[in-house]
Each structure stands twice: as C-alpha cells, then as structure tokens.
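The complex appears here minus one protein chain, its other protein chains still in place.
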Amino acid sequence: MPPFAEFIDILGTFSFAVSGAFAAMEKRLDPFGVLILAFITSIGGGTVRDLLIGDTPVAWLQQPSIGWVIIAGTAGAFFFGRRLKKIQSLLTSFDALGLGLFTIIGIQKGLVHHLGPVVCIALGTMTGCFGGVILDIVLNKVPLIFQKDIYASASILGGIAYILLIKFPVPDTIAAAISIILIFTTRMLGIRYRWHLPVWYQSKKG
Amino acid sequence: MPPFAEFIDILGTFSFAVSGAFAAMEKRLDPFGVLILAFITSIGGGTVRDLLIGDTPVAWLQQPSIGWVIIAGTAGAFFFGRRLKKIQSLLTSFDALGLGLFTIIGIQKGLVHHLGPVVCIALGTMTGCFGGVILDIVLNKVPLIFQKDIYASASILGGIAYILLIKFPVPDTIAAAISIILIFTTRMLGIRYRWHLPVWYQSKKG
Partner (left out) sequence: MPPFAEFIDILGTFSFAVSGAFAAMEKRLDPFGVLILAFITSIGGGTVRDLLIGDTPVAWLQQPSIGWVIIAGTAGAFFFGRRLKKIQSLLTSFDALGLGLFTIIGIQKGLVHHLGPVVCIALGTMTGCFGGVILDIVLNKVPLIFQKDIYASASILGGIAYILLIKFPVPDTIAAAISIILIFTTRMLGIRYRWHLPVWYQSKKG
C-alpha cells in the first residue's frame, strides 16, 4: 500500500474503533466487550469482503499492527471520551475518509479477482459499511445505515463513479482520488444538510 | 446448470429478493437499504454454504447476472408493490420452489466435497433457509423460520428423502425431482393448513 493510503487506512481503522467503542459504552458493555466491538467495527467490512472473495487468511490476521491501532482507539474512547466527543466532527471526517478509501479498496480487490462491475461495487460498499452493520446487529439495532443519512448511498455513488471513470479510461490513481473525494464530500454534505433518500413507498405499519 | 434448474434458480432468487425488499420496506429502510436486504436475502444461504465449504469466490460473485435479477426484484417490489402483494400466493410458490431447489443444490455441493450425510443435509437446509435467517437478524427479529410454519422442517425432510433415495439407489435426477416436489408440497400444505411442529416442552416464560 502506498504511504498515503496506509495513513488513511490507519486513521479510518482508528476512527471506526472509536466509533464502535462509543456505541458499546453506551450499551454499558464491559471493557473487553467494548474492545471486541471496536475490533468488529474496524475490521468487519474488510473481513466480509475477504471471506466472500476467498482471500484468506483475512487481511487483519496478517497485519498485527491493526490490533494496536484498534486497542489505541478503544483506550482513547475510554480515557478521553469527553474530549473525543468534542472533536466528533473530526472523527466523522476520518470515518467519511475511511468510507471512501475502504470502498475503493474493496472495488479494486474485486477487479483484481476479475469480478463484474455490479459485484465489485457491492464488495466496495460492504468493505466500507459492513463493520457498522455488524456493530448494530450485535448491539441489537436495525443497522442505522439502512435507515438514515447518506452512507451506503455515498459509497455506492462513489463506486459507480470509480467504475465509470476507469472504463473511460481515467488513470487508476486519479479515478480513485476523485471517487474518494466524491464519497467523502457526499457523506459530509449529507450530514451537514441532513440529506436523506426519498421513501417512495407506503409503510404498512413501521 | 441445466436450463430448468437455472430457470428455477433465477425465479427463486427473484422471489427471495422481492420477499427481502418487502420486509425492508415495512421497516421503512431507505431505498439502498432495501436493495441491500433484497441482496442479502437472495444470496445469504448459498453464501454461508460456500464459505463453510471453502468454495470461494462464492457463487454469486461469479454470476453477475444474479445482481440484475435482484435489482429487478427490488424494483418490482418498489413500483408494483401493491400488485405483487396481490400475487402473494404466486410469490410463495416461487419461494417454496426455491427452497426445494436450493436445498438440493446445497446437498449436492456437500456430496461433491465428500461430506457426511448429516452435514450435507445441514448444508442443504442452510442454503435454503439462511437468507431469510440473516434478513431477520438484520431486521432485529428472532428468525421466523425457527418459530412458525413448516419451513426449515420441509427442507430437512426433503434433504433426508434425497439422501435416502440416492443411497437406495434412485438415479440422481429422479431423486432430486422427488425431493424438490416433497419440499414444495410440504411447504405449501404447511401454509395452507397452518401446520406447525409440536412444542414438546414447557416454556419458562417466553
């Protein structure tokens, strides 16, 4: 991985770990439960992707440094909880950057395995989103990303953009950068202006 | 896959997609959430099976057409929701056919990998049922198939029949056809006459 991607990868992992740890703390899980959920949130998306592709041992098993990043994120959430809450917008930015990068990494992995475009975009979206999905499932909530905000949608949008750009063809690095920026911007604007997708259908009950 | 099996496979996938999309719409998920849940419901069972066997990349990653079938099913659920509800019995029939075929496909995959009969039946049942199980887990419900109707039970029954028939030995195609019809019929009769398994034990509370 080039140094910049690695830097963002670590930031994204850290940010997802903090986010998972906070969610677990709000449910009053015990400290090891908090650590495990931080872990799951950080590595869940990439793990599901690697399992589906058959690229095992999955990535984080071979990157022990990832474990320390997650432990650092969890410790940060514990001891500096109040302060980290204050810099929530910073964390959200990391998370949005991570979403962008993880989406593109997931798509690139799919392309390397000669998978079709729809499948690649699905893999990218899983890589970006499934850590949070698994977190919500474990915490017994309907995954938030399906319900509100522009999250999965930003990832899918960026994924489509990336696939179109590299077919055009735009050089891979430029296509990746544009798509990551697109996902990041869409996500941040979505939070800022409380965008949500239209609900086209009648709910029978809710 | 022979054309008939492929035809039923596509119908089953479409039907599971519609079923997942409806479940997601009732929980008022956003459109992409609906699409993702349709996806999960359709490919969940086969994915779990392929992961356990180690047959990766999992099947749907190599069949991009499956993605379009699922998108079609989701779109159908969105735009013709009312009409599709009216033909619910048609959808239920597809679902029951899919359950039968997916069960047998799962068992056959297990036999190809020289796995034992109990294990093969378990794989078949997973293939048929786990899409719906994962759907319910994501939507934060105790999976319905464990609680009511003859669903997993029909799959297990047909699986046992298939294993016995091919040991007899009955030619594979005939054994498969009989077992699929058995699962389909058991499931449909179970719905029609509201069959349920006996509850042999006392609940402490419920």
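As written, the chains take the letters A and B, and residue 1 is the first residue of each chain.
In this section, contacts are C-beta pairs under 8 Å (C-beta built on N, C-alpha and C of every residue); 3 or more make two chains touch, one makes a residue touch a chain.
No experiment lies behind these values; they were computed from the predicted model shown.
The residue from A:Thr47, A:Thr103, A:Ser153 or A:Ser179 that touches the chain not shown here is A:Thr47.
When the missing chain is restored to the complex, the residue among A:Ala17, A:Leu99, A:Val118 or A:Ile137 that touches it is A:Ile137. In the complete complex, the residue from A:Phe16, A:Phe39, A:Phe130 or A:Tyr162 that touches the missing chain is A:Phe39.
Check A:Leu61, A:Val112 or A:Leu189 against the missing chain and you find that the one touching it is A:Leu61.
Seen from chain A, the chain kept out of the figure touches residues 24-34, 36-37, 39, 47, 51, 54, 56-58, 60-62, 64, 67-68, 71, 78, 81, 137-140. Taking the complete complex into account, residues 51-54, 56, 110, 113, 115-119, 122-123, 125, 133, 137, 140-143, 145-148, 152-153, 156, 196-206 of chain B touch the chain not shown.
By our rule, only the chains that are shown with their structure count from here on.
Between the two copies, chain A and chain B, the C-alpha superposition involves a rotation of 120 degrees in steps of 5. Distance between chain A and chain B, defined via averaged C-alpha coordinates, is recorded as 29 Å.
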